[in-house]
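My questions all concern the structure below.
For this depiction, one protein chain was excluded, whereas all remaining protein chains were kept in their positions.
Each chain gets a letter, A, B and C, in the order it is written, and its residues are counted from 1.
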Amino acid sequence: MTVDSMASTRPRGDCVQLLTPEGERVTHPGYEDVDFSPEQVRGFYRDFVLVRRIDTEGTALQRQGELGIWASLLGQEAAQVGSGRALEPGDFVFPTYREHGVAWCRGIDPVNLLGLFRGVDHGAWDPAEMNFGLYTIVIGAQSLHATGYAMGMQRDGAEDAVLAYFGDGASAQGDVNEAFIWAGVFNAPIVFFCQNNQWAISVPLARQTRAPLYQRAQGFGFPGVQVDGNDVFAVHEVTKRALRGAREGNGPTLIEAVTYRMGPHTTTDDPTRYRIASEVEEWRLKDPIERVRVYLARNGLADQAFFDSVDEEANDLAASIRKRCIELPDPGPMRMFQQVYAEPSPTLERERAEYEEYLAGFEGSHA
Amino acid sequence: MTVDSMASTRPRGDCVQLLTPEGERVTHPGYEDVDFSPEQVRGFYRDFVLVRRIDTEGTALQRQGELGIWASLLGQEAAQVGSGRALEPGDFVFPTYREHGVAWCRGIDPVNLLGLFRGVDHGAWDPAEMNFGLYTIVIGAQSLHATGYAMGMQRDGAEDAVLAYFGDGASAQGDVNEAFIWAGVFNAPIVFFCQNNQWAISVPLARQTRAPLYQRAQGFGFPGVQVDGNDVFAVHEVTKRALRGAREGNGPTLIEAVTYRMGPHTTTDDPTRYRIASEVEEWRLKDPIERVRVYLARNGLADQAFFDSVDEEANDLAASIRKRCIELPDPGPMRMFQQVYAEPSPTLERERAEYEEYLAGFEGSHA
Amino acid sequence: MSKVTLGKALNLGLRKALEDDPKVLIMGEDVGRLGGVFRVTDGLQKDFGEDRVIDTPLAESGIIGTAVGLAMRGYRPICEIQFDGFVFPGFDQIVNQVAKLRYRSQGRVPMPIVIRIPFGGGIGAVEHHSESPETYFAHTAGLKVVACSNPTDAYWMIQQAVSSDDPIVFFEPKRRYHEKADLDEEANPYPLHAARVLRSGGDVTVLTWGPSVKTCMDAADAAREDGHEVELIDLRSLSPMDLDPVYASVERTGRLVVVHESPRTASLSAEVSALVTERCFYHLEAPVQRVTGFDVPYPPARVEDGFLPDLDRVLAAVDHTFEF
Partner (left out) sequence: MSKVTLGKALNLGLRKALEDDPKVLIMGEDVGRLGGVFRVTDGLQKDFGEDRVIDTPLAESGIIGTAVGLAMRGYRPICEIQFDGFVFPGFDQIVNQVAKLRYRSQGRVPMPIVIRIPFGGGIGAVEHHSESPETYFAHTAGLKVVACSNPTDAYWMIQQAVSSDDPIVFFEPKRRYHEKADLDEEANPYPLHAARVLRSGGDVTVLTWGPSVKTCMDAADAAREDGHEVELIDLRSLSPMDLDPVYASVERTGRLVVVHESPRTASLSAEVSALVTERCFYHLEAPVQRVTGFDVPYPPARVEDGFLPDLDRVLAAVDHTFEF
């Protein structure tokens, strides 16, 4: 290069990993003291199995025509559960459309995730009640909402933080970068959690950024951390520290969780058109669940009965979701006119009334 | 901080300076070989005086009601002339609305800058002929045009580069950050030249970024250089190297030229409302012209006759600009309908015809 | 009662809103220390602090997007867009988020955001500083849109907008900021979403809003000299539109002229024309006339007098309604 070169970038070794794909517990500089209780690890495992089951059920329901589309989180369970379980009750989450695992950690009834994909609603939970925003489809938009919400917490003097999710593709959107500016300038209590699953539909990471994503933060004046996104221990600890930092007034952190979208972008996507099978196979060896299972088994922290009981719980959950999904009431056409405004609009009232009258005409004719 | 801290940021000493405010020639690591011929330095001085005179005339014309508004470059002469004179003929410039000094270097007749501020046009030169884009008022928008243009050069196999100007305020816009993404990902031959004049109207730099601006580049995967923007030697050399790097296929560079807006944001602004006089005074001591004058005089590179002749040239230029500004023809109302489209639009044709007829009615009534 | 400018009336209204509800915030470029480029927020940061009157980074999507988050947290942000042409970098957040979040959440997430936009031409400005983008917002379901035209309305409407639980795009006629009128701070405010008959007349109805109200008032005076009594209506609320007074008027006059600065194609005057024709089909003596900006980008300042609807063009349209 002909002008001052970039300051040295972090070595690859900076990616925080505490549990290898082989289920071996390792450490990382600065993370020597980290400890997880057997109960906690069994909890992660249970979350994993249930969340993966919810996801499989989503895909199955779509195949059977019960959902219009489904966005699978397959492969991203550790990134989502690890971060989701790091939340304190007062923290607030801003998800994309793929955060089923985080939703699970926040206590959202999985069937409430399905309405959007079934087309009966645009989001069925109360964000203020669950401290979990609605799924956001316009890529990156929620990053600014998250930052504004964090600025609100600041003004309230709350000791809470915001956790904002987005993808590797989203990192290219103006909104996400503006959110970095805002969060930095206002020292907002927010953690940006980027699930770098390597793909934005068919577009690989290299098309979204020239530098590793976690390094983006530094140029905006706050720390960026890269973490093995398939390692629930590392994700959990890194997120916990970042959230704590935010709560304590240290401002934002960007976490890049390096993971992989094992399935298609959504059920309408055909990933064989743009990526090779060997890449997927390589990542299958890094499966987030398998390594925790091995860790539990090898260290005698869980027995077969435990694994069986989790599987059984998953079966029950799947059956319940399926049943309740199919029973979701259809909203009916008049839903269209509801909650457009808080205070009535005469224009809309007239349209509603005319349409109601028009529909009534049919009833008459069928009578 | 509770999570991995930022990589160390550049020390202040990294800001490239080759000529002190006192007119003393200094060096900077990596810049030991840099040399400027006496002719070149006299050329910078001449540019400075003429450009400042154009600017003073702009302000005067506005005060006298000949311009609607004027955006002064006072204090930014070295940033603009230093970078503008680093351009090769095939390079292409994307300016904001304040790059009168760069326009001068590109050979734009100064009177052509006035049309926009007088309200007779939106820009009077041909970008393709002058290799200098039209002034852009929507903050940051031109950064993406510049990147696209550079991608075009790339596709043409041209050995040219783009020089894209923007301000410290603009660095907060999504568009500018998207331009960084694009330029990085496509390795576009572009130099981003940020004139950090410390203010975006009344908003100080600290409200636009938490980290020094030149550091932004690193997170996008290309080098950032900070330069004393009031030092024409440093600006010229840094820009020349960055442009050369771009032409040679090394991709983008961000240059942050640290300078100061000595005047109001525009003639309608009153900076006493938001900044203190002592700050302005401090920067007056760093005047870009004075240090070159001292350098020339002290080293016997110019005599009084030279300084006098430049002043005289400036007087003549000012008189010519003033005269031709006042004589700029008014476009007349039908201008409104011209060049909206390349191929005629019947809708617009009808509106035009009706309006023409309407105007003709008046002529009749006055006859 | 005191005489104040429209700009000062807005300033007083904003001050009142900040006083009345600690959740109200003001945010935008240069709104704090400087008090806004038009001084509409003058003195407010000094009195309410930097946490409530926030100078933001220079990014409109950021302004609107963070306001959405603040609203979710229970705040009531008032965003200032510096000039009409600069609302577009924030357009996605307005159209896809501000307008849709209540609907998306089935009413659970209210969006009490006000987006103030100084609009319209006639100030001799450079590009992007003179536009009338109201149509984009009125066409967007989920938003409400209003435009004030005088100090009293400015004072009350801004307060009503702030206390509404719906997102409101609030247009301010920038070339009228300095016009003075009596401000009655004790009066009973007129409803926010109601049109107002400013002048009664039986021959022809003129409907307009924002900066053109004064133009049309002058035109009404001139029309009287020509023997035509104009009924002048200030639309005030552009979405939803309150056309009942217009229907009632047209049923009497049989003639309607709609006047606005925004380009004509698919503008609000088209909607008014469609609705009035539908509703008053048998009463219309002439097709609805439209006096508007042309379908061109806003022209250079020395050409804008031709672009803007002026007294003569309004009068010509009024006259034309009698030629059918």
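General observations
Quick note on the criterion: a residue touches a chain if its C-beta (ideal position, glycine included) is under 8 Å from a C-beta of that chain, and two chains touch if they have at least 3 such contacts.
Because the structure is predicted, anything quoted here is derived from the model rather than measured.
Within the full complex, the chain left out of the display is in contact with A, B, C. For the options B:Asp33, B:Glu327, B:Glu343 or B:Glu357, the residue in contact with the chain missing from this view is B:Glu343.
Note that of B:Ala128, B:Ala206, B:Ala277 or B:Ala305, the residue touching the chain absent from this view is B:Ala128.
Here one chain is not drawn; of C:His128, C:Arg176, C:Arg236 or C:Arg313, the residue touching it is C:His128. Within the set A:Gln17, A:Thr59, A:Gln142 or A:Thr347, the residue that contacts the chain not displayed is A:Thr347. Chain C meets the missing chain through residues 61, 85, 88-89, 91-92, 95-96, 99-100, 103-104, 127-128, 135-136, 138-142, 239, 241, 263, 265-271, 273-274, 277-278, 281, 286-288, 290, 294-297, 324.
Residues of chain B in touch with the missing chain: 121-124, 126-128, 133-134, 138, 141, 143-153, 155-156, 174-175, 178-179, 181-182, 185, 338-343, 345-348. Contact residues of chain A toward the unshown chain are 68-69, 97, 115-122, 137-139, 169-170, 172-175, 200-203, 207-209, 268-269, 273-274, 330-337, 340, 345, 347-348, 351, 355, 358, 361-362.
Just so it is clear, only the chains that are shown with their structure count from here on.
Averaging Cα atoms per chain gives one point for each, and the point farthest from that of chain C is the centre of A.
Chain A and chain C have CA centres that are 40 Å apart.
Between the Cα centres of chain B and chain C there is a gap of 36 Å.
Chain B has residues 172-175, 207-209 in contact with two or more other chains. For chain C, the set of residues that touch two or more other chains comprises 56-57, 59, 61-62.
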